[in-house]
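Here the structure is laid out as structure tokens; the discussion comes afterwards.
Taken from a larger complex, these chains appear in their original positions, while the remainder are omitted.
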Amino acid sequence: MKAAILVFPGSNCDRDLAVAFRGAGFDVTMVWHKETTLPDGIDVVGVPGGFSYGDYLRCGAIAARSPIAGALADHAVRGGYVFGPCNGFQILCETGMLPGALLRNAGLKYICRTVALRVEETESAFTAAYKQGQVIDIPIAHHDGNYTADPETLRRLEGEGRVAFRYVVTPNGAADGIAGILSENRRVLGMMPHPERACDAMQGGTDGAALFKGLAQALVAA
Amino acid sequence: MTEPAITPDLIAAHGLKPEEYERILGIIGREPSFTELGIFSAMWNEHCSYKSSKKWLRTLPTEGPQVICGPGENAGVVAIGPDADGHELAVVFKMESHNHPSYIEPYQGASTGMGGILRDVFTMGARPVAAMNALSFGRPDHPKTRQLVHGVVEGIGGYANAFGVPTLGGEVRFHASYDGNCLVNAFAAGIARADSIFYSAASGVGRPVVYLGAKTGRDGVGGATMASAEFDDTIEDKRPTVQVGDPFTEKRLMEATLELMATGAVVSIQDMGAAGLTCSAVEMGDKGKLGIRLDLDAVPVRETAMTAYEMMLSESQERMLMVLDPAKEAEARAVFEKWDLDFAVVGETIAEDRFVVVHGGEVRADLPLSTLASSAPEYDRPWEETPPPAILAPIPAADPIDALRSLIGSPNYCARDWVVQQYDTQVMGDSVALPGLDGGVIRIHGTNRGLAFTADVTPRYVAANPVEGGKQAVAEAYRNLVAKGARPLATTDNLNFGNPEKPAIMGQFVGALDGIGQACRALDMPIVSGNVSLYNETDGSGIDPTPTIGAVGLIEDLDRRIAWDVSQGLIALLLGE
Amino acid sequence: MKVRVEVMLKDGVLDPQGEAVRHALGTMGFAGVESVRQGKLIEMDVAEGTTDAEVKAMCERLLANTVIESYRIEM
């Protein structure tokens, strides 16, 4: 099982994400944003959290136009898995691989704390190891996590069961409390919370580990 | 370009006293050029020269078997045992103030303060792993407080969060003595291999002096001088061009610097802080007993028509100066180009003991380097012992529950979540204890050992009795570490006081240092780095003496840390006298 | 050659920053501020002869997120 993690010049959760992937049994390769191809045989691409380009202009905007973005899109088109927490989610929206956009938090402040999420959808490799409706504790740390999309898109996301996680209490103004969404083929997941920060007991919780394990199990089974 | 003539007014505007100017004339034997005057003023101001405090700082304990490098470099270095592969590691840490800039522009002032302290840590070869910030504001209902609190907290978070270092502790206090002078003290700690710490002493003649990082603008020209002056009504006029923090560039500068260090190309390195190019070049030369020649035409600039004076005094952020192994220049350049940062050879080390600055084909400064570095005046300022505090009026009887309510509802004792939640406390994935109780704890990556951090001082104790207040600050820091299950290792201090030219203020300083020194000796917590911020006064009224103590402890086995998993049925014990 | 690009959130997209500014102005005692929208103003110095179409491409591909934002070019 092979994971590639994209590294943008300002990424700062790239190593954390690598640790989480390795913990679930993945071989991890870090891929520099100036590359135009991914290494062979990659099963999943991690688009890490952090401040890929300092959050300048719009969060994720510049990363979404970086040289590696084309290879990322191709990987998704081929049916590869992509996982983007936090800034990764913002980047995936900016590339158009996921619908909608992330605006400044409703309270305008950066928020870092652990929040309760409800697992809304277990029909995806990322969420298969959770129980439908399970409530999990996962840290958030963002300034722009206020998910927005036009009403039609929101209806589709709900109707197609693509809202993967929802906040139990919405901290940032996100539409319908949406914390994470899946692509149409359910192989691309973007979410504002950081499951990679909840993978070992020393971090204060392990509710995030099942996401990486679920993905690993899906790959083994395939 | 012709430089202005040297007049008494110009000398005074540089914060130099007439007798200090006489001293300059004695050293160089002629009238200085405008650029040279700027260089002297930068080197001799309180901020760079510690001219009022040096005598007393020397009395602090700075040694111990755990200390790898004490004060004098960008940050202190302390041994913390091996990593998972058996390499000995060190923690590199320091605390520094950015009080005056934060009062003028809270967001950018706090942000660049955070940036500066992070740079101090990675300049030594350590990857920053933890940050703290100790903040003192005026009364909550003072008209300026609200804006300062918002700006400062957002500025600290804006920088530390984007850079990617977890904020693990700090302090927030409100008191009338800070109405006109808020305090912003930023702490950072990093981890490095003990055998690859980088220092500032240059070595080898004819080696390239390399400029790294962001371009130079007119930011803060005059800023270092300002840190030595009291505020008054003319503050608007003294305002230098404000420095703007760029955490995105700093993050790249850190990655590039660490990558470069791993190639073996770096002979010595120094970050450009206050009076950037001047202080960093002089320090590298002086420590290595070499001269330096700078060619300012090669300095990357972002504004047109910058003069030598402006370049030498610019405080533009996110820059470093380095002496390079000439054989590795191409390799070094490639690393910086990878990270899209400026890399320019701007000079060389020379055998003669001179600091030569050339711009546009003209020599703008030619000064004796070691004398310039060591000649800063040192003052034994008069001081008087702080009189014993007035006896407090008896405390009126109060219902204990009411008293508790008003305590926890008061600005100084209420929960700090509203601040802490604006900081990323978990980035890097190794945060074990978040701010909330005592200090924060991180895991030393890949091991089961941890580092605990705390920042403490109680200014009213120091005001009442500087010696005892100084001791108390150290003791509180010690207790906070122990309460996490950590063995206290070492200390950094950030000494914030009023105008040292007043004997009463100087007395507070002398007393507090005495107390801090005694306590650090008794508790075996040597001081390995620190920073002094004087002249925290507005219209003649100074702050309460605020010597912030930052301390670091080691937890040998994280499974045995004290974790505060309080549950019903446990027994509460009160320890101590 | 100077180019100015104005980027605003589209109508109907909630603007948390504008809303906060409106609220703050009210708190500060400025009456009658009914709505505030906050956008970006980007001033560029581009090569002589840069075409309208090129600037438009910059907007579409980077400067604006056309899912939520509209833009206006002044050359």
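Each chain carries a letter (A, B and C) given by its place in the written order, and its residues are counted from 1.
In the analysis below, contacts are C-beta pairs under 8 Å (C-beta built on N, C-alpha and C of every residue); 3 or more make two chains touch, one makes a residue touch a chain.
Quantities reported herein were computed from a predicted structural model and do not represent experimental measurements.
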{"item": "Protein chain multiplicities, whole structure file", "value": "A x1, B x1, C x2"}
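Convention: only the chains that are shown with their structure count from here on.
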{"item": "Chain contact graph, described as a line, ring, star, complete graph or other shape", "value": "line"}
{"item": "Chain B and chain C, separation of their C-alpha mean positions in angstrom", "value": "38"}
{"item": "Junction residues of chain B, two or more chains touched", "value": "none"}
{"item": "In chain C, residues with contacts to at least two other chains", "value": "none"}
{"item": "In the complex with chain B, residue positions of chain A that touch it", "value": "9-10, 12-13, 15-16, 19-20, 34, 50-51, 53-56, 109-113, 139, 141, 143, 194, 196-197, 202-204"}
{"item": "Residues of chain C that touch chain A when the two form their complex", "value": "12-17, 20, 61-63, 65, 67-68"}
{"item": "In the complex with chain A, residue positions of chain B that touch it", "value": "154, 157-158, 161-164, 246-249, 251-252, 255, 338-340, 417, 420-432, 434, 443, 558"}
